[in-house]
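Below you will find the structure I want to go over with you.
Left out: one protein chain. Kept in place: all the others.
Here the chain labels run A and B in written order, and each chain numbers its own residues starting at 1.
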Amino acid sequence: MGKQATRISVNGKSHARVVEARLTLADFLRHELGLTGTHLGCEHGVCGTCTVLVDGRTARSCLMFAVQANGSEVTTVEGLVPDGELSVLQQAFIDNHGLQCGFCTPGMLMTLTELLRDNAAPSEQEVREALTGNLCRCTGYAGIVKAALDAAQRLRAGSGA
Amino acid sequence: MGAKHFGARVKRLEDPALLSGRGRFVDDLKLPGLLHACFVRSPHAHAMIRGIDSGPAMTLPGVHAVLASDDLPEPMRRMPIPMLTPNPAIATPRTQTALARDEVCYVGQPIAVVIADSRYLAEDAAAAVAVDFDVLAAVGDCRAGIKDDAPRAHSDLASNVVARFPLVYGDVDAAFGNAAHVFEEVLWQHRGGGMALETRAVLASHDPVADMLTVWSGTQTPHLGRGTLADLLDRNLESIRMIAPDVGGGFGPKAIFYPEEAVIPAAALKLGRPVKWIEDRREHFLCATQERDQYWDVAIAVDADGKILGVRGRMLHDSGAYVPWGVIMPYIAAVTVPGPYVVPAYSLETAVVLTNKVPTTPVRGAGRPQAVFAMERLLDRVARELGLDRAEVRRRNFIQPEQMPYPVGLLFRDGKPLIYDSGDYPKGQDEALRLSGYDKFSHRQREALEQGRLIGIGIGNYVEGTGLGPFEGVTVRVLPSGKVAVATGATSQGQGTRTTLSQIVAEQVGCRIDDIVMTVGDTGAIAQGVGAFASRQSVNAGCSAQLAGEAVRKQIIALAARTLGVGESDIELEDGKAVAATGNKPMVAFGELARLAQGIPGVSLPAGQTAGLEHTAYYTPPQAAYCSGTHVAEVEVDHMTGGVKILNYTVAHDSGRVINPLIVDGQVQGGVAHGIGNALLEWMQYDDNAQPLTTTFADYLLPMATDVPTCVIAHVETVNPLNPLGVKGAGEGGTIPAPAAIIAAIEDALSPFDVHFAETPLTPERIVAALRAAGAFERLFAA
Partner (left out) sequence: MKPASFDYHAPRQLKEAAELLATLPNAKILAGGQSLVPMMNFRYVIVDHLVDLGHVDDLRGIAVIDGRLRVGAMMRQRDLETAPEIVRHCPLLAEALHHVGHRQTRNRGTIGGSLAHADPAAELPAVCLAYDAVLHLASIRGLRAVPFREFSLGFMTTALAPDEMIAAIELPIWRLGHGYGFHEFARRHGDFALAGAAALLDIGAGNVVRRAALALFGVAEQPVRVDAAEAALIGKPIDAALIQSAAAAAWLIEPISDIHAGGDYRRHLAQVLGARALMDAARRAGIDL
């Protein structure tokens, strides 16, 4: 029962696979493709650790089946550093102590990537509201919020805006 | 020598890999031939197992085995998991067997395990395993469980009482008899979990050629785990290696040894293939240990000026169905009550009771939040009744810095007198009050009231014993490559162990932080270890790093002096090189020295030369290191909905000398977030039959980014005189007094209505109910 051919582009690379329909996108990324940067924290769509971008929009990869992403473009945390050099956002996380155990961090980065793409100058409240779809148990969020605001400022400065 | 790394906000070494998705958590590890596990668990809180039928499950695709208790090797099959903290006071030292044999005592208790080609297939098969139960009455509440006619949590035990112990000093009867005022409070804090974002995980693999059993576990205590596993398998300790790789948060529940950590290795041994088990969140809600359920009935006796004469009371602690960590948690709670105050007489009767819920073991704070809640609520009551300012009442009762070291009057859990080593409680409170604008608050409060807004402020003080023993070792070794290898039994679940220990070693040895290659949490790298809990690693591993680093420093200097032909006092160490301060400043690199220290085969070493440049230190602290702090919470309450918003949060935090302020601030901020959760949101609920009701993140509420403000944090460093670094622990202080401060602030905001609260979490519904009972809504609605 339930095997399906599917073709998904992940971080710019196309993958054709035959998978069980019930294989979640998260498990496809982690185990079929070995991209273990995307994590699973709850598998019921609340904690946000599994957040990826699907066709440019954040999605909880534990709530999607890989077959639903057929023909789509998926971006994971590994896709944020294609050439190995850390992005402005990732560097801001280091500078502002935005992570401790690192488990929620990839999801945070994907959510903030979407936020900063759509809103180059978010307020602190806007950053906090955008982050409510991602839980963190270690940091108390302060470092993450600082990192987001810091990154936004650096990106604006860098782009000459 | 000026400190270069110690005390600096050094950026974390752990970050780049974690940020690029290159973390190595247990589920990220792949081994050839890997099989996957799913446990069959009890749906009942209390039942006898009559039979297990795994026949249908075995026929499903991809299933390799279904193991029940009798399929496990001896002694694991029948041996209860050893309790690491024995205490003669414990009447019922019950722990679980790896798989349940005849009786299950909490929902989720593991009964059998399915091993299959994938987790998906293993779950299919687990659903097909049929277990026949005789359901028994369950104890759902420790207040019911303590009664003589209560159902038995374990069918063969005559009583549900695990232990009763009094803690007494001073003349309590006289104190209460002579007091100007006596006030009583009945208080309750609910059950909550550590709720790390990474669930538990175990991967086991046996190499038959070397007969080495390697277990990767998301544990805080790999050395302890290895020891327990060796006992359960009756294997030579050296034939087991336990590794804690990247671990996504610990917070206490991952410090204990779980049945799954025994069963998965046993399965790997039996099947001759690696086996991995990744807990799902639902299992975590059922089976990961929890904490906080305590009922307190306490009274305080004060004189006419509000000075404490004595505190007495009773405390009831819900142990859950087993006691894997004995009674240390209720004991810690009981000895934490006096806190930073002079309490001339004290008496607390504690009863620890079994229920048919998952066991309770330390969760960040470990019993102290409950104790602090009791004491701080009592002091707020004194202030209110006597018409005194709440900060002033506390000021009048503080232990003064001149009184350090201060014997509290109790014996700590190690049998030694509980003595605070250092601390300046008045200074800490003054600093927190100053930063939070406490003195001007009543003016702001009046202004807000005129605008129809209800704001309030609350204070919470605490003293916390950290840095508990017995030890945590560090090995420092200079390699011929010039790198400095460091190994430690300390572990990391996000607290930046690698970074802080690197700072200490680099400071001592004179190398660059980047040249340190560190192994944490691997029993193969260092012979003895304990692990992370009770905010102990800065003290234990930090001091070992200091001592080992110092020793290696001396070795380097001695060898460099001999090599360069100068006096030892002429040698300076910097960035991995030994430089002579004389002449044209000749130098020799550490790598070269390491090579020299290896000697030449067949040739004796020169006199005074050590074998290699290395040292292992196991610092053993003489007693706990006492942290303290003051929290000031400012809240706004919407009295129509009961909604609470935290406007500002200030912390004055004393954790001794600070190794890395960036990391300590992060621990405080994270701890406060957990405390906010305990105060307002987190509640693991069960029904009367001990069935868990909150088993998802939709039901159990963790604080979000909109719930936790950025704290204002001040460091008040009182140096610990008892260890070489002067450090204390920092992991739990953020959590401990938070509920007390927040509930006090809510009461203060609602002072026009004169309502009072004695339980947490304090939900909006409870607030509205209290306001309604106080007549707050009569004018507003004709209901």
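In this section, a residue touches a chain if its C-beta (ideal position, glycine included) is under 8 Å from a C-beta of that chain, and two chains touch if they have at least 3 such contacts.
It should be emphasised that the depicted structure is a prediction, and the values quoted were computed from it without experimental measurement.
Chemist: Which of these touches the unseen chain: B:E291, B:D707, B:E732 or B:D748?
Modeler: B:D707
Chemist: Decide which residue listed in B:H64, B:R152, B:R281 or B:R413 touches the omitted chain of the complex.
Modeler: Within the whole complex, the residue contacting the unshown chain is B:R281.
Chemist: Who touches the missing chain here, B:L34, B:M48 or B:A127?
Modeler: With B:L34, B:M48 or B:A127 as choices, the missing chain is touched by B:A127.
Chemist: Touching the absent chain: which residues on chain B qualify?
Modeler: 119-120, 123-124, 127, 280-282, 640-643, 681, 685, 693-694, 698-699, 701, 703-704, 706-707, 763-765, 768-769, 772, 777, 780-783
Chemist: Which positions on chain A touch the chain that was left off?
Modeler: Chain A touches the missing chain through residues 1-2, 4, 20-22, 24, 27, 43-45, 48, 51, 54, 57-60, 62-65, 67-68, 70, 111, 114, 129-130, 132-133.
We take it that only the chains that are shown with their structure count from here on.
Chemist: Could you state the distance in Å from the CA-based centre of chain A to that of chain B?
Modeler: Centre-to-centre distance between chain A and chain B: 29 Å.
Chemist: Considering only the defined contacts, which chain A positions touch chain B in the complex?
Modeler: It comes out as residues 20, 22-23, 30, 34-44, 46-47, 49, 76-78, 80-81, 84, 86, 90, 93-95, 97, 99-106, 109, 127-129, 131-132, 134-146.
Chemist: Which part of chain B faces chain A closely enough to touch in the complex?
Modeler: 11-12, 14-16, 18-23, 25, 27-28, 30, 120, 194-199, 246-249, 251, 278, 280-281, 493-496, 662-663, 665-666, 669-674, 696-698, 702-706, 708, 710-711, 734
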